[in-house]
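Yeah, one chain of the complex is gone here, protein chain that is, but the others are all in their spots.
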Amino acid sequence: MKKKKNLAPYAYVIPGLLMVLGFVYIPIIVNLVYSFFRLSSYSASMKFVGLDNFRRLFTNETFPIMIRNNVYYCVISLICQVGFGTFLAFMLESNLIGDRFKTVCRNIYFIPALVSLTAVGMMFNFIYNPQMGLLNTMLKHFGFVSLQQTWLGDRNLAIFCIIAMSQWQFTGYITLLMVVAFQNVSRDYIEAAVIDGAGPVRRAWNIVLPLAKEQLLVCSIITVIGAFKLFTEVYSTTVGGPGNSSQVLGLFLYQNAFLHDDMGMAAATGVLIFIITVTASIFQLKVSHSGEV
Amino acid sequence: MTRKFKKALSLGMAAIMTLGLTACGGSSDSTATTAAGGAATTADASAPAASGDTKVIKLFHRFPDDPCNGFIESKIAEYESLHPEIKFEVTSAQNQPYKEKIKVVVGSDECPDIFFSFCGEFSERFIREGLLLDLTPYMEADQEWKDSLMESQMKEYTTADGMVYGIPFRLDAKEFFYNKDIFTKLGLEAPQTWDQFIEVLDKIKESGMDPIAEGNQDKWPSAHYIGALNEQLVTDETRAADYNPKSGEFTDPGYAEALEKYQQLVSYMNIGVNGMTHDMARLGFTQGQNAILFGELVEITNIKQENPDLNWGMFKFPEIEGAKGNMNLVSGAPEGFAVSSKTKYPDECVEFLKWFLGAETGAQQAEQVGWFNASKGLDKTLTDESLKSAYDVIANAEKMDIWFDNALYSTVCDEYLTQISDITNGDVTPTDAMAKIQKVAKEAQSLAQ
Partner (left out) sequence: MADKYIIKTRIQKVLLHVFLLLLVCIILFPVCWLVLNSLKTNQEMFLNSLALPKKWMFVNYATAWGKGLFFYFKNSVIVSAISIFFILLLSSMLAYGLTRFQLPGGTFVFFLILGGMALSEQVALVPLYKILQALKLYNTRLALILPYIAFRIPFTMFLMRAYFISIPKELEEAAIVDGCNSFQRFTRIILPISKPVLASCAIVNLNNVWNEFLFANVFLENKKLMTIPLGLMTFQGDLKSDYVVMLAGILIASLPMVLLFLCMSKQFVRGLTAGAVKG
């Protein structure tokens, strides 16, 4: 009887823990092991190659392009989704607009986040299409033919087109999360910050934001991690093209694993993504001085 | 915080190591519970659990769109009713996912018994791992069957050592399609040489139209131009050596020349070549916005569907005068089915393929889908003029030259396609592009061993 009672608490923790260990941690450790081997998806042989996969990864011509693209995605998303998203949340919470209007706006902003990434990718394939796409057709319609672009087919624009698509999709998501956080902050603070003529921005910055800091931190961590595991957005639009100009780490991993039968290289890329995301998360936790979460 | 985290991390590692086995056990336990809840529905579960003599043959193809998908399904149903002891399980995927999926399953226990496989390097790497069934003995045993198939096509499904590993399901080749009305209006004729071709393109362009419809977002369409140009600009021997991953170098100047010629063509294409898919661009041709399309014979069905009234014709890839390569090749390849070496029912699989890819089914296939297989004499049953001329293109071909993107080793192919895509945008010069391809080809030499 007594023994049973002692075990009970573990019964709550163990199933969930085992799931996480079994399907998150073990694969990640196995991945680390794989990164030192050469192996393919259809052949059983495994050959130890030491750090060769990493050497090939770092010396790959696409490597700087991928890092650049992931960093672009990360920085722009932080500015637009977290930065602008928070600003938007702030606007929505001001008492200058009615509750009804506010809710409608907030819900509309959130809608794109509910659509699957593949669907959004396919939609934007149409929007960016050079012949019949929304953008070029509009430009033509209003007489700006010279401004027409190839969009996803342009080496210099492709990755930014994809990034823009993500901002369209996820800014509202962050806005909603921040609205929620602001609602937890006493309403007086926000009203004071918005109404008062003397530097509402500054007041917001000084009073409201610190109170919603935790939420902001979570949002920015989600965004940074999301930026480095970017995959579906690119897979459903350019698949890395034109050339390699919109290649990203996540897609590179996938293509090596399932297209070039180079599972070792894929695993090495995985290790790199792992290091980047974990470092970024720890870094942000430290910067925010909120180790206790 | 960091020290705590470090400690936590190292503790975690230890915990994981010890828990590793338990975790696996635990997860399969939960498997059982959820399965009882009705979650686990594998493809196998639906089949009668090895009841008596039922032989289950798994077939995996890449034609999920109708009318082809429906045709395959109906034929398989027909075969099942003729052979009650055989039951098929058919799965399909679109081209790109198919290429990824088949590699994943082919080496595993889930490998389908019969599956679609491109000829050339795509299949040969499976052969190197011993994953494909050698069909040669079956062909030798049934001379009649062997003789009923077109030699030029079977050659593509035969290795250099003479092993037959696949049977064609549909034949295909690349030709230029042109809008006869536009050509007549401008007083043009189908060109035969490269110079004539450029002249024609210039005239069309002068009339204010983008002459060629093309979309290269998927990267393979433009590779087909390069494949065709390489045929003419590089000798067969050199190409054979370069397309083989173990000896590929791509140092012949003809390759760069091919890229230059392609670059010349790009200036005659519609805008945004890299920003569109090939089929989207084809609408430009079928809707009369462009005069020329470099298309596949299997696209005839689509062209007719998109604009039944279009008055179109075909011409061969123009000849480049004085080029040192082979002028008599036709770019294209049969696409067919292979049998897994792991199958439990090799004889049954081959029997099925004989029927499924034979003359009788082939005639129906040509009629219903608009594609024909490698059975000889199908043209006698064809009623449609355009299909007849398409059939002639292949039947008259002395030798095929398989799709460029299927001929190359995967990493080389990837680099080549990448460079062609950049050439299309004018972001790289042909010489620089070749230098990059050469580098990857060299690396591939060691990978392919």
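By written order: A and B. Residues from 1 in each chain.
Following the convention adopted for this analysis, a contact is a pair of C-beta atoms (placed from the backbone, for glycine too) under 8 Å apart; a residue touches a chain by one contact, two chains touch by 3 or more.
Values in this document were obtained by computation on a predicted structure and should not be read as measured data.
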- request: Sort through A:Thr150, A:Gln215 or A:Asn244 and give me the one touching the missing partner chain.
  value: A:Gln215
Task: From the listed residues A:Cys74, A:Leu176 or A:Val208, report the one that touches the chain absent from this view.
output: A:Leu176
- request: Quick one: say which of B:Pro64, B:Gly313 or B:Gly358 touches the chain that got left out.
  value: B:Pro64
- request: Check each of A:Val49, A:Ile67, A:Cys105 or A:Ile207 against the chain that is not shown and name the one that touches it.
  value: A:Cys105
Message: Residue by residue, what part of subunit A touches the chain that was omitted?
response: 8-13, 15-17, 19-20, 22-28, 30-31, 34, 88, 91-92, 94, 96-97, 101, 103, 105, 107-119, 122-123, 126-127, 131-134, 137-138, 141, 168, 172, 176-177, 179-181, 183-184, 195, 197, 214-215, 218, 221, 225, 228-229, 231-232, 235-236, 249-250, 253-254, 257-258, 263, 266-267, 270-271, 273-274, 277-278, 281, 293
Statement: subunit B positions in touch with the non-displayed chain are 4-5, 8-9, 11-12, 15, 24, 27-28, 30-31, 34-35, 37, 39-43, 60, 62, 64-65, 91-97, 101, 104-105, 108-110, 277-280, 283-284, 287, 296, 298-299, 302, 306-307
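Note that in this section only the chains that are shown with their structure count from here on.
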Statement: Separation of the C-alpha centres, subunit A versus subunit B, in whole Å, is 34
- prompt: Quick one: in the complex, what on subunit B touches subunit A?
  reply: 1-2, 4-5, 12-13, 15-16, 19-20, 22-24, 26-27, 30, 99-100, 103-104, 106-108, 125-126, 129, 131, 216-219, 270-276, 280-281, 284, 410-411, 414, 418-419, 421-422, 424-425, 427-428, 436, 447
Partner subunit B, residues of subunit A touching it in the complex: 15, 18-19, 21-23, 25-26, 29, 40-44, 61, 128-132, 136, 148, 150-155, 238-239, 241-244, 255, 258-262, 282, 285-286, 291
